[in-house]
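What follows is a single structure, written as structure tokens, with notes after it.
One protein chain omitted, others in place.
In order of appearance the chains are A and B, and numbering begins at 1 in each one.
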Amino acid sequence: MTRRTPSFTRRQAANLPDTPPQALQIRQLSVVYDRSAQAIRGVSLEVAPGQMVALLGANGAGKTSVLRAIAGFLAAERAEVTEGAICLGTRDLRGKSPSWIARNGVAFVPERRKIFDTLSVRENLEVGLSRQQAKRPHAHEELVYQYFPALEALSSRRAGFLSGGERQMLAIGRALMCQPQLLMIDELSLGLAPSVVTSLMRTLRRIREEQGASILFVEQNAGAALEVADHVYVLENGRVAMAGDPNQLMDVSEFRDVYLGMADEGTRSYAALIKSSRAGSREVG
Amino acid sequence: MKQAAVDRPTISAWRGHRRLVRATQRTRYRGAIVVGALAVGYAFVGSNSNLFLGTTIFIAAVGAIALNALTGNLGIVSLGQAAFLATGAFTATYLGGTLHWPFLLVLLASGVAAGLVGGIVGVPSLRWRGLYIILGTFALHYIVVYGATKYEINRVGPGGFNLPPAKIFSWTITSQRDWYLFSLVLVALTVACVAKVLRGRTGRAWTAVRDRDLAASITGIDVSRAKVVGFIATSFVVGVAGATSAYFVGNVTTETFTLNLAIQYVAMIIIGGLGSVPGAVVGAAFVVYLPHMITKVVGLLPSSYPLAGWVNTNIFDLEAGLYGVFIILFLLLEPGGLVALAQRVRRYFVSWPFRDRGVIA
Partner (left out) sequence: MGTLIGTVAQGVALGAIYSLVAVGFVIIYKATGVFNFAHGQFMVLGAYFAYVSISWVGLPFAAGIAVTLVITGAVGLVVYAALIRPLLGEAIFAPVMITIGLSIVLDSIISITTKGNTYLLPTPVPVHGVSIPGTTTRVSNYSLIAIVVAAVFFVLIASFFRWSGTGRDMRAAAENPHLASYAGVSLGFIFSVAWALAAVAAAIAGIAQASSTLISPDIGSVALRAFPAALLGGLDSVMGAALGGVLIGIIEMLGSQYVGSDTRDVFPYVVLLVALMVRPYGLLGSRQVDRI
């Protein structure tokens, strides 16, 4: 049985505004917590429409802060963007509330506490649907089940009882319900078995191709990220240290040693493995 | 344009900082001495009713300083002030009135009694988060007042207890001036002790507990112990204030110890400035003096003025309501209280006309 992949055309049919995908642009971004701790300084990056961009770096390098700055800070947090610009296409995101940003094209999956444990799977997916969209939430739920069929069987289960992989699927699914132009995911692979991570990454690639959404994701597992990313930024101490095409980046020895973290010989073969994996998956599509 | 975070300070910057701190401390001591001298001098100049007012303010300030340390520094919001005052006062009536213990000993023992009650409530309070502590002290209030009422009715009846005069060795504290000077010494002692404790390691530990329970415990501060000790210590001070007030007024009834009284003390520390010892004193003065100030202002209005009549009939409700208004106003507009307001005013004048220049506060 074949099912037509839901995509932009059905969205148009649902009488939603036809917004073409936009590029995310960040220029010279600085974020300060509690008016004292500088998290990132002068960070510039860009995500072109339909691109999958990886943000790498060690703990504390500022990767999560970048994502949270884009997704917006709650008024109650003591964090602020002190300089720089964040634009999704022509829309300025800086200073807007997280809920506004979510309703205007950016969906964020945080690293921890990424789903509502006390709600059911279906309720998780439906959170935040404005009354407009709520008229046909099922249209979007089907979209999510397309990518994560396992969730459909679990739709009335309390989300707190899901396994790690299922939680991550639900979290991404919830983000998809916002119909994002930009999907941001923080530490997708944390706590998940490698096979699950691979499967999720491949699903993300499908989402990217079929929905046209751009994906900006933070990863500590550099290897997994490099297999799927179109472009990579590396953060160190709150600044962009390296950026570029993954293939090129893997030839840079500093990058290999620090982020792929293996002895020279092992790294070289690991790098080769990644490269061939990328080439292979590109062919299969 | 907001400034970015400060880069790592150099050694010379640190030395300069220490010099500034020491200079500020010298000014602080000098200021305190001047104020203290003025206060003592007033004892010989002021009218009896003003001295009475002064004594009331000083005794209230003792309680306010304690509550301020508990709430502003340790972060425990307590509505139990009236309960601890009552414990102190009623213990004083028993020890002083029935057992005829000497005055100073009664004060200490009443403080201990209040501290005990604080300990009983404090131990389980370890597990409570901020909101639950508020509710717990709220319940404590009603329970203590109930107990005190039963005690009063059984022993004495609704008239309340009377206390013998206060004697320290051969000096009987009778005149308004006597009481004024005694309470002045008491509050000065409290200010000095509490300020010293708060400036030291205990104070810093308390601030850590206030700001982030879990983070504090990770840095090695025993959060539970700090909270319990803090609760007991501040209750002790409040008990002493309650006992002193009992001797000062000469009569103790449970009617005085209402929830509104506890709220008045909270108003004192908010209006004065949370976390600031002089702020607590200023706040106490403000709250105690407020009804007098209103009466004076109303008295200024010509009696033919239509509003004057209305104000006069509703004076009690207006006074009560004003506490609430001030709490709201200060919380919304100047959470640092009068102390912060004063600093802001001073900073404005100090930097004028160079308004843009930041001042090292």
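As a working rule, a residue touches a chain if its C-beta (ideal position, glycine included) is under 8 Å from a C-beta of that chain, and two chains touch if they have at least 3 such contacts.
Owing to the predicted nature of the structure, the values given are computational and were not obtained by experimental measurement.
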| query | Among B:Ala308, B:Ile327 or B:Ala342, which one is in touch with the chain left out? | reply | B:Ile327
| query | In the complete assembly, which of B:Pro124, B:Gly157, B:Gly200 or B:Gly309 touches the absent chain? | reply | B:Pro124
| note | In the whole complex, of A:Gly50, A:Pro98, A:Gly212 or A:Gly244, the residue touching the missing chain would be A:Pro98
| task | Tell me where the left-out chain touches chain B, residue by residue. | result | 71, 75, 77, 124, 127-132, 134-136, 138-140, 142-143, 146, 212-215, 218, 260, 263, 266-267, 270, 314, 317-318, 320-321, 323-328, 331-332, 335
| field | For chain A, residues in touch with the removed chain | value | 71-72, 74-78, 97-99, 102-103, 107-108, 110, 113-119, 123, 126-131, 134, 174, 177-178
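The rule is simple: only the chains that are shown with their structure count from here on.
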| message | Please tell me the distance, in whole Å, between the geometric centres of chain A and chain B computed from their C-alpha atoms. | response | 53
